[in-house]
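Here the complex is missing one protein chain, while the rest keep their positions.
Here the chain labels run A, B and C in written order, and each chain numbers its own residues starting at 1.
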Amino acid sequence: MKITFAEGLARAIHECLAADERVMLIGSGFMGLNPVAQKTMEPVLKDFAARISVTPISELGLAGAGIGAAVAGMRPLVDLSTGSFIFQAFPQVVNEAANIHYMSGGQTTVPVTFYSLAGMRGSGAAQHSHRPQAMLGQVPGLQILMPGGAEDAYYLMKWALRESRNPTVFISHGLLLGETAELDADAPMIPVGRARIRRDGGDVSLIANSITVPRALAAAGILEKEHGISAEVVDLRSIAPLDRETVLRSVAKTGRAVIADECHRSFGVAAEIAATLAEEGLASLKAPVCRVNTPDVPIPFSTQLEAELTVTADKIVAGALRTLGR
Amino acid sequence: MKITFAEGLARAIHECLAADERVMLIGSGFMGLNPVAQKTMEPVLKDFAARISVTPISELGLAGAGIGAAVAGMRPLVDLSTGSFIFQAFPQVVNEAANIHYMSGGQTTVPVTFYSLAGMRGSGAAQHSHRPQAMLGQVPGLQILMPGGAEDAYYLMKWALRESRNPTVFISHGLLLGETAELDADAPMIPVGRARIRRDGGDVSLIANSITVPRALAAAGILEKEHGISAEVVDLRSIAPLDRETVLRSVAKTGRAVIADECHRSFGVAAEIAATLAEEGLASLKAPVCRVNTPDVPIPFSTQLEAELTVTADKIVAGALRTLGR
Amino acid sequence: MKNLGVADRVLAMLRIRRFEEQCIRLSAEKKLVGHYHVYIGQEATAVAACTLLDKDDFIFSTWRNHGHLLARGADPRRMMAEILGKSGGYAGGRSGTLHLSVAALGAPATSALVGGNLPLANGAALACKQRGSGMVVNFFGDAGMEEGAFYEAMILASVWKVPILFLCENNSIPPALRKRGQFTSSTLPAKQLVDVPKSLNIVTEIVDGADADALVECFTRLTAEIRSGAGPRFVEVRCTRWPGSFPLFPELPDGEWQVAWAFGQKPDRQDLAVWLEHSDPLLLHIRKAVASGELDRSQVEAIDAQVRAEMAAAVRFALDSPYPDPQEAYRHVLAQGGQTR
Partner (left out) sequence: MKNLGVADRVLAMLRIRRFEEQCIRLSAEKKLVGHYHVYIGQEATAVAACTLLDKDDFIFSTWRNHGHLLARGADPRRMMAEILGKSGGYAGGRSGTLHLSVAALGAPATSALVGGNLPLANGAALACKQRGSGMVVNFFGDAGMEEGAFYEAMILASVWKVPILFLCENNSIPPALRKRGQFTSSTLPAKQLVDVPKSLNIVTEIVDGADADALVECFTRLTAEIRSGAGPRFVEVRCTRWPGSFPLFPELPDGEWQVAWAFGQKPDRQDLAVWLEHSDPLLLHIRKAVASGELDRSQVEAIDAQVRAEMAAAVRFALDSPYPDPQEAYRHVLAQGGQTR
């Protein structure tokens, strides 16, 4: 069955609410300003109104409420809305949620999921376009899920709400909501923490996550058609846990790595992948690693300026060609 | 003249208050729980009481006040106290201070300095031991200064309060406050954004910042004395701007890099340095890069557990030996 | 401090109204991209507040900033160019509608985060106090009071006694409650918004945002108190939501605003008619001025003609302004000069 990313999310949320009384929603936006995607949430809103809490614009308090409810035995999903607003909740997400299990010596578990609709969404400008994933990667105790396709939107959300026993940041993307994929809801999912090889290839590894997954796939298509190059596309799916083995195995095969990630270049997700290669995969590298990122510039409003900074399929292609000396 | 790190800070603050009426303090702690270091601030408190604002425990509001005052033409220094509390101020530091100059198209400048006494200070435990520098490195528009010695505590603070035209996070360290160095206050300082070669060497580069600087220097001493190895110690001094050139030049010479940094391993400062080497310095690497970091574990209270996670001179030595195949 | 005459006040309000109408049109035509917010129905507030300010005063605004900036004297041409992401805009297309600022007019930083500008405004007021000159007007919406940042800013302003007018524009009040009555909200549990700052020892007031004269009287008094060193003041301005603001993106329910509506003619849409009759600060102010003989229809029409010409020029300027060179994306990340490299 073909579903959109938004449908995958809404369906997972609905199924989890139906299956487990402890699942509850703090906020229920999830779909940003996208009216088509918003429609997918209607069954949830209709069937589970009693388990959805009204939310003032108090992100810190809401995140904390989710943590506290989790600590008290519930399994809350907290809508933190646009990625940039997670900073409002940082004291609770970074310094409470992530630490409680450890500080208690394992006495207390914190199965809360924070939903963050992050990324460069088109004219969101500097204050509404953040990708907080690399920052959150500095926080041991958090799980960070980053679906790159509709089926993983479904699988990963379901896993977070039903199975996870730890605080989880679910990073969604405004420009992925309409992306479609084939879903077999009954098929066992690839374990969380395992990357997905979205396309096999032998000449270069394109390592991607979230919005850069469809772009890397497009780049792989161009590389094959226009340059006769066979690119492997690795979709990380989560950055905590981070599947270093699959990345290393792919690069061991291809000898070349292009890391496509929407974070700012410095201290971003791509830096960690590149560092892993420099530490554990040096011998397999036939060419310097290539990072394709958002430059270290706040996100401008104007479409023309934003486009200049955006990680595109073309830039991924150019990066791949560079690693191949072309 | 020999000064301590704390004396360097206090002296710089005093001189800047004396020299420029626009300099003002929002809070005046700076020295944590260290009574010896606290004494160094007495002249500032006595001579400039009228330019120090009383501060409730409202880190977000205080950071914002510093930004707003800067925008209105002042040059405030905001004491955000223990590094872990900067998360309270993240919405203002990350999403306001860093973006204002850009969003205004260059109309408005924001010469505010945030002071953060960060790091693993000994029994600070999970909620008081954060090192936020790598996270802040994901924020274009911020300058991040990280003195590794008393002379740079003085020089860099002075530069931030007198010359900088941009929002600056000054990262201090509880365990550095008593470190001493020779200060020649009239000597021109190494430009901000330029690393300091603290020790020349030819066999391996030890790349350090803040608290890992004295530890890397100790490691270099051990390497020489006990192993006959000549280690070069690079003190980054700031991580935004980041002096990639000096790092690349040093590793071009030695062929080996050990990066000692107190951030958690994943997505930390060391990751960015390692990535830079994988991208721009691959040809000079004679051995895999080695990161010496705090493991991805919240900081435990117990001295024995904290010690297990701490970046020590011995671990830096072990890392260097590994890169040399010993 | 200047005080505008009636005609100038109508001009200033109509300028905002017509500017926003152009935004709505340009958005419908897909020339304005992305989400944006208009100030229709709140014009009297910005005009009354900004005309009381001096050169060394500051304003801090939000995503709903167009009216504040126009009232402060910003050039509609450069504003519109910015909103369209053009190089002729105040920030060369970097800010767009959300963070429009004009430093030369004392609007140095506009935050699009709920609660974001309150700590900033407070800091600017601290700077004014330190220097002994100037004051701050801090515009924000009622939802701003749901953020911890609001609370911390109230604490600091009250402790520091800084010269600031916290101006909360509560834009979803039924007409009958505008002058008095409890504020009822599903998300802020205060009976009256002003109860919160009051609990922190800040002097407060409530005023009808559809009544330009009441606003002028209130702000004149409060800014005088603030300038005299009395410390912060908080005012809740109550406005009634304009029907065009209910959809996800604003729409003109019955085309552009008509001068004739102030002179007896009715629009087709009933909800709009009710809003105009009871809650439109522009219409009510014109009607009052006409009733008192201070203004006649031909004068209003002349003002309208002037404003329409201004706005046509603004739109033309904005459309003609080139898109920024992509390399401009890399400029202004850091101010130059302080850095030593």
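By definition in this document, a contact is a pair of C-beta atoms (placed from the backbone, for glycine too) under 8 Å apart; a residue touches a chain by one contact, two chains touch by 3 or more.
In this text, all values refer to a predicted model and were calculated from it rather than measured experimentally.
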Response to the item:
Across A:A70, A:A118 or A:A150, the one contacting the chain not displayed is A:A70
Worksheet item: For the full complex, which residue in C:P189, C:P247, C:G264 or C:G293 touches the chain that was left out?
Response: C:P189
Worksheet item: From the list B:P132, B:G193 or B:P300, which touches the chain that is not on show?
Response: B:P300
Practice prompt. State which residues belonging to subunit C touch the missing partner chain.
Written response: 146-152, 155, 158-159, 186-191, 195-196, 198-202
Worksheet item: What residues on subunit B make contact with the chain left out of this view?
Response: 33, 35, 54-61, 84-85, 88, 122-128, 295-298, 300-309
Practice prompt. Spell out, residue by residue, where the missing chain touches subunit A.
Written response: 24, 51, 53-54, 56, 58, 60-74, 76, 91-92, 95-96, 99-111, 140-141, 143, 159, 163-166, 191-194, 241
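Convention: only the chains that are shown with their structure count from here on.
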Discussion item. Per the definition at the top, count C-beta pairs in contact and tell me whether B-C or A-C has more.
Written reply: B-C
Worksheet item: Which chain lies the greatest distance away from subunit A when centres are computed from Cα atoms alone?
Response: C
Response to the item:
Chain-centre distance (mean CA atoms) for subunit A and subunit B, in whole Å, is 30
Worksheet, complete the sentence: CA centroids of subunit B and subunit C: separation to the nearest Å works out as 41
Discussion item. Just the number, please: Cα centre separation of subunit A and subunit C in whole Å.
Written reply: 37
Discussion item. Can you pull out the residues of subunit C that are in contact with at least two other chains?
Written reply: 92, 94-95, 99, 111, 113, 116, 148, 333
Discussion item. For subunit B, give me the residues that contact two or more of the other chains.
Written reply: 91, 95, 99, 102-103, 140-141
